[in-house]
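Every protein chain but one is kept in place in this view of the complex.
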Amino acid sequence: MHIAEGFLPPLHAAGWTVVAAPFVVHGAREVRRVVTERPDARLLLGAAGAFTFVLSALKLPSVTGSSSHPTGTGVGAIVFRPPVMALLGTVVLLFQALLLAHGGLTTLGANVFSMAVVGPWAGYGCYRLLARAPLGVAVFVGVAVADLATYVTTSLQLALAFPDPTSGLLGALLRFLGIFAVTQVPLAVVEGILGVLLVRALRSW
Amino acid sequence: MTHRLSRREPSASVPLLAAEGVHAGYPGGPDVLDCVSVELRRGTRVALLGANGSGKTTLLRCLSGAHRPRTGDVLVDGVALTHRSGPLRAHRQRVQLVLQDPDDQLFSADVRQDVSFGPVNLGLPDDEVRERVASALSALGLAHVADRAVHQLSYGQRKRVAVAGAVAMQPEVLLLDEPTAGLDPRGVAAMLAALERLERSGTTVVMATHDVDLAWSWADEVAVVLDRVVHQDVLVKVLTDEALLEAAGLAVPWPVALLRRLGREVDVAFPPRTATDVAALLG
Amino acid sequence: MTHRLSRREPSASVPLLAAEGVHAGYPGGPDVLDCVSVELRRGTRVALLGANGSGKTTLLRCLSGAHRPRTGDVLVDGVALTHRSGPLRAHRQRVQLVLQDPDDQLFSADVRQDVSFGPVNLGLPDDEVRERVASALSALGLAHVADRAVHQLSYGQRKRVAVAGAVAMQPEVLLLDEPTAGLDPRGVAAMLAALERLERSGTTVVMATHDVDLAWSWADEVAVVLDRVVHQDVLVKVLTDEALLEAAGLAVPWPVALLRRLGREVDVAFPPRTATDVAALLG
């Protein structure tokens, strides 16, 4: 779920950029470390980022809503780990804004925080916590949680920007959660299932 | 343009698969095909010739149901295909298209699993799936690699696995896009031998290629894609038309080029397809 | 085996690039090349022929310095290449390899930037880089697409961009792996025209292919890879040896096949390369 260009007030846009920045810088450092160890990692990471972009551009059948694309970052976090995903996710979000007009430049910070930081970490955390569970369960929960965490974070970002005049922050949060639940909850389930099928197919290679 | 409407002979029989007045293109772009008609008859080997980017693949995709023409019809046994899920599903069981690059078409880890993809989706019982996979693999000369991983196979074998995946659907028409491109002579021979086995079991094979020598040695009829239209006729009529081939960016088959330079006519009924044929003619 | 040591003529001159007793393979695997020797002379067109998987590409990679032989030497002007960074760097300036699939060598979406990669790595000043990029693009007939994206180009154009990337290094030897595979006749003609321009400016061109007809019409010498060894000789000697070609999984060029069937010998000094040549011979 991408916050559109110009949707957030300037202070919020700037604030989320500041919040997301350390994670992206950490990701960049991690990438630099990996590349120093393995020179061909430049190409492998580029391929991994392109994969995430392409995955997020897939149209899903049988999910409500016109903009039902997977976020791809849950699977990405499980396969490539969250710090790397923070950087790759940032570039993916930049490309989505420039090539597909999904999201935007001023809202890049907010989107990076929800989709490339919170989602991957939450999903990856659940996946690791379920290390003893069957792989399918761990992957499903990991990917679905990554999606749901992203959606909750985005709703929170919107609520902070547009608190309800009467019921305040909480009211606004519930309102945004409610409106976007229609597309985001089924999406999390479908992407979770796809994640399991993808990782299974991958293991059979 | 004179070629477009000429046909070998007025045939009473309805073609197995045909395109009629097809206009086709991609979103936001101009027409790639402009009122194209072709007829594919049961058991007739048709080679679809054209330069890269001429629209050969688009025509195959229209015929297979993968691409919906802007106007015009794709006809199976004379009945126009409607692009709704039921008829499309039925169409796909009768007409299968195999694209050029096998690596984008093989999406399973091992050969058997990939070939079984179609039959499983048809909802066939396990026994029949197994049987179809086994017979498709043996038709393509791949029985000995059935349990190998796809990436362990040679390029030529991977191309044949892609064909086997289509064959397992037991289609009546098999449309092949550049089936021999990138193959060395042994790979070409293995592919052509496999296609002949399929033809003997009743499949009609159509191939798109830009290799005129291959078309000359293989086809009964040729359809050339040029300037968004198609010129279809019997082999010799098309492949001796040097102006047409030149305009289409195609070469002239060497037997034709040689015989022309020697001032000899090419026999329409018995074209000299191989070096041995040509030698017999000249010797 | 008898061919291996035969040479056109005992030449006093030292070849520009050569492999001598090269054994090569991949980690954990057997030798792909087993005591292979080839000689590439300045200005001599050598076609390296072999079936897919025969080791052609490995040999090219050894010659280019990209792959290190297990034993044996790669010689430039008679001096053996040592696989240390300095000498390798110098070697790459003289010998460039272009792979079959352009997408294996193009990393940038910007045509101009991709072609500039080699010259920039050489540490040349910006002006000279720009000059080299422009001249490489124009030599390959790509000046008009310099500002397009790689993903907007046709396969044939991408193949020529990959060659331009090598040409911008201004090598003395250009090694091309299947430069015409997958191209239609127009694409082949554009590629061959570009290669001729490069030869006129002093580059020695070597190509690996499994297209014997192409080799027949183009090469001065042929080196066939068979059973991990290489048989090198002048064009006619190799390509009239049907037993060798058969064993190597290669076809016989059609002029050779035809003349043989007509009981005629092929002239070693003036091979009939085209349909016109053959017709002149027979007419």
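Think of it as A, B and C in the order they're written, each chain with its own count starting at 1.
Just so we're on the same page, contacts are C-beta pairs under 8 Å (C-beta built on N, C-alpha and C of every residue); 3 or more make two chains touch, one makes a residue touch a chain.
In this text, contacts and distances are computed from a predicted model.
Asker: Just by its UniProt name, which of "Multicomponent Na+:H+ antiporter subunit G", "Cobalt ECF transporter T component CbiQ", "pH regulation protein F" or "Dihydroxyacetone kinase subunit L" is the chain not shown in this complex?
Answerer: Choosing among "Multicomponent Na+:H+ antiporter subunit G", "Cobalt ECF transporter T component CbiQ", "pH regulation protein F" or "Dihydroxyacetone kinase subunit L", the correct UniProt name is "Cobalt ECF transporter T component CbiQ".
Asker: Touching the absent chain in the whole complex: find that residue among C:Pro15, C:Gly50 or C:Gly65.
Answerer: Touches the omitted chain: C:Gly65.
Asker: Tell me which of C:Val129, C:Val206 or C:Ala275 is the one touching the absent chain.
Answerer: Of the listed residues, the one touching the omitted chain is C:Val129.
Asker: Touching the hidden chain in the full complex, which residues of chain C are there? Just list them.
Answerer: Touch set of chain C with respect to the missing chain: 61, 64-66, 92, 96-97, 99, 101, 103-110, 112-114, 116-121, 126, 129-130, 133, 147-153, 165-166, 169.
Asker: Residue-wise, where is chain A in contact with the chain that is not depicted?
Answerer: Contact residues on chain A toward the absent chain are 1-7, 10, 13, 28, 31-32, 35, 39-40, 42-51, 53-55, 57-58, 60-62, 65-67, 75, 79, 87-88, 91-92, 94-95, 97-106, 158, 162, 164-167, 171, 174-176, 179-180, 190, 193-194, 196-202, 205.
Asker: Could I get the residues of chain B that touch the absent chain, sorted low to high?
Answerer: 28, 61, 64-66, 85, 89, 92-93, 96-97, 99, 101, 103-108, 117-118, 121-122, 151, 162, 165-166, 169
Keep in mind that, in the parts below, only the chains that are shown with their structure count from here on.
Asker: Please report how many Å separate the Cα centroid of chain A from that of chain B, as a whole number.
Answerer: Centre-to-centre distance between chain A and chain B: 44 Å.
Asker: Could you grab the centroid distance between chain B and chain C? Build each centroid from C-alpha atoms only and quote it in angstrom.
Answerer: Result: the chain centres lie 32 Å from each other.
Asker: Once you find the CA centre of chain A and the CA centre of chain C, what distance in Å lies between them?
Answerer: 47
Asker: If I count partner chains per residue in chain B, which residues reach a count of at least 2?
Answerer: Expected reply: no residues.
Asker: Residues of chain A that touch two or more other chains: which are they?
Answerer: Residue numbers touching two or more other chains: none in chain A.
Asker: Spell out the residues on chain C that touch chain B in their complex, using ranges where they run on.
Answerer: Of all residues in chain C, those touching chain B are 51-53, 154-156, 181-187, 210, 212-213, 249-252, 254, 257-258, 261-262, 275-276, 278-279, 282-283.
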